[in-house]
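And then chain A:
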Amino acid sequence: MTDQMGISPPPTARSEILLEARGISKGFPGVWEHLILEHIDFDVRAGEVHTLLGENGAGKTVIANILSGYYGKTDGEILVKGQPVTLESPRDGLAHGIAMVHQELMLVPAFTVAENVMVGLNAPGLSFRKQAVEQQLDDLVAHYGLQVDPRVRVEDLSAGEQQRVEILKVLFHQPEVLLLDEPTSLLTPQEADQLFKVLRAMTDEGKGIVFISHKMHEVFAVSDRVTVLKLGKARGTMPISQTNEDDLTRKTFGETVPDYMERPAVEFTENAIEVDRLIPKGLEKKAPASGLSFALHKGEILGLAGVAGNGQSELIASITGLSGVSSGTVTILGEEMTNRTPRAFIEKGVAHIPERRREMGIIEQMFVAENVALKDYRKTPFSRHTILNREEITRHAEEIVSRFNALVPDLWETECRILSGGNIQRLILGRETWREPPVIIASHPTEGLDAKAIRHTWELFLALRAKGSAILLISEDLDEVMSLSDRIGVIFEGGIVGVVEGENANREQLGHWMAGGKISAAA
Partner candidate 1 sequence: MSTLKPWIKRLNPLVESLMAGLIGLVIGALIMLAFGYNPIAAYISLFSGSFGSVYSWAESLANATPLILTAMTFAIAMRGGLFNIGAEGQLYIGALAAVAVSLIDLPFPLNAVAALGAAIVAGMLWSLPVALLKLTRGVHEVISTIMLNWIAHFFAFYLIANVLTDPKRGEKTISIIESARLARILPGTSLNYGLVIALIAVAAILFLLWRTSAGFEMRASGYNQEATHYAGISLRKQVLRVFLIGGAIAGLAGAVQVMGRPPTYAVMSGLPQLMNLGFDGIGVAMIGRNHPVGIVFAAIFFGGLMVGGRIMQFSPGVPLELVRVVEGVIIITLAIPELRRLFTFFLAKFKRGA
Partner candidate 2 sequence: MRSFRVKILALLISLFAFVGGPLMGTAAAAGKVALVLDVGGRGDLSFNDMGFKGADEAKTKLGVEVVEIQSNSAADYLPNLQNAARTGDFDLIVGVGFLLADAMAEAATEFPNQNFAIIDVTWLGKPNLMEIGYEENKGSALVGALSSMVAAHYGKDKIGVVLGIEIPVLYKFEAGYRYGMHWGNAKYEKVTGKKANVGLLWTYTGTFSDIAKGKAATEAMLAQGAGLVYNVAGPLGIGDLEAITEHLEAKGKSAGPPFMIGVDANQDYLGDGHRVLASMMKRVDFGVYSAIESVVNGTFKGGVTILGPNNGGIAMSGKQDLADFIDFGIKGGAISASDRDSITKNWTAMRGAIPGWIWDAVDELKAEISAGTAEIPCGWCADTIGEIRDKYPD
């Protein structure tokens, strides 16, 4: 990493400004009307990586979306090479040589890699240049060292490979400015390093790169300049050489999050979850023959690290009943629960804080009270003989809302759709934990929350741990996993490749495991 910084050319004010934003503001219409971006000035020059740093919800993605033409802006001006332009759609952005890699994958899973690239091709409608594109992609793959077979269907690729396809897709069109929104979230640390090399090669060709991240070590690994964003406002732009990690952290997060949360030592005896040689459905091809095995004890927090797409969601589905098990067993609190229904797991006391909270965690079109009761409506006192007791549901919802500081205008008038992500997460946390369940599966529980809310959530988990709850914490954020976990396991291609005590864990070791442990052997 250090030698990369070494070869970085010094950022220079003399090089050409490729893309510039002047006084950009953005407000989303709706009930919670406020500006999400306020008067942002931002530019990217030829041959530099300009990083946008900020915590989740600071407005980084919104800036990138506006610069690429995906979102409209409320106010301000965009200039390409000094000329004012109007960007009404990504099409306009591409026409001006601006391309963006979005955080969520913008791929058609049913298409091959080459076909995905071809979607953006500016070719006559009745032509079909698939073979030519495949060959060009082969060249591109060789040139940048992004290993992907252009002839394979995207749905058959791993998450990391799909991320590479996104970058290939963009590179194919040879943009002058490349916007990358959290491109490393699906990559192992080693893959991320590989990506940084690619980015460097691109800046060497005179391209300008906007890199979005909330991870400090990445910022230092790749940036020439950095702009810090907080709550929609720019907190200053500076060359990376003129700042340091502490300074940036303070600017970005306001308060620093602790490295390792202290907690009373407990001797773990009873198993809350036992997973034995588990191969979840959908992982039959990928998983090792021995499957996946681990045990989670009562009163323990087990962190599960790993690059997204290595079987986390399938594992969660298997131990919450959301989808079936191909082989192996799942035992919860001493009872074998393999292939039981979600309802059975809920009854057993397995709480689940899902990653996709808007899609899975709540029903957006239903009211706040109904969502708070989403798992309890069928139990007394919330219903009797299948007839709902609205008074009880209201009383309960009021309690949850106030206990978890959720900001909601009305329990029976407000559809959850209009709530912010943070408030939705508060409702979910409240709903899943108010009974102090014996088992909690928490997937990315603090993603998108501000530092204060993160701290509250962590304290909540430690309090639940103290009361004997077993918590499985799945997160791609190594900081979180390392701060909270009693033990840390690393999942890779459907198997656990290593387990370490939380106190003894270090980033490098975990990173090697996340890549399957193979890269460390090669290195």
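Everything below uses one rule, namely that a contact is a pair of C-beta atoms (placed from the backbone, for glycine too) under 8 Å apart; a residue touches a chain by one contact, two chains touch by 3 or more; residues count from 1.
Selection criteria: all candidates are chains of the complex that A comes from, given by their letters.
Since the model is a prediction, treat every value here as computed from it, not as a measurement.
Asks: In this complex, work out which of 1 or 2 touches chain A.
Replies: 1
Asks: Quick check on the complex: what are the chain A residues that touch candidate 1?
Replies: 320-322, 341-343, 345-347, 352, 354, 356, 359-366, 370, 374-375, 377-378, 383, 386-388, 390, 409-410, 413
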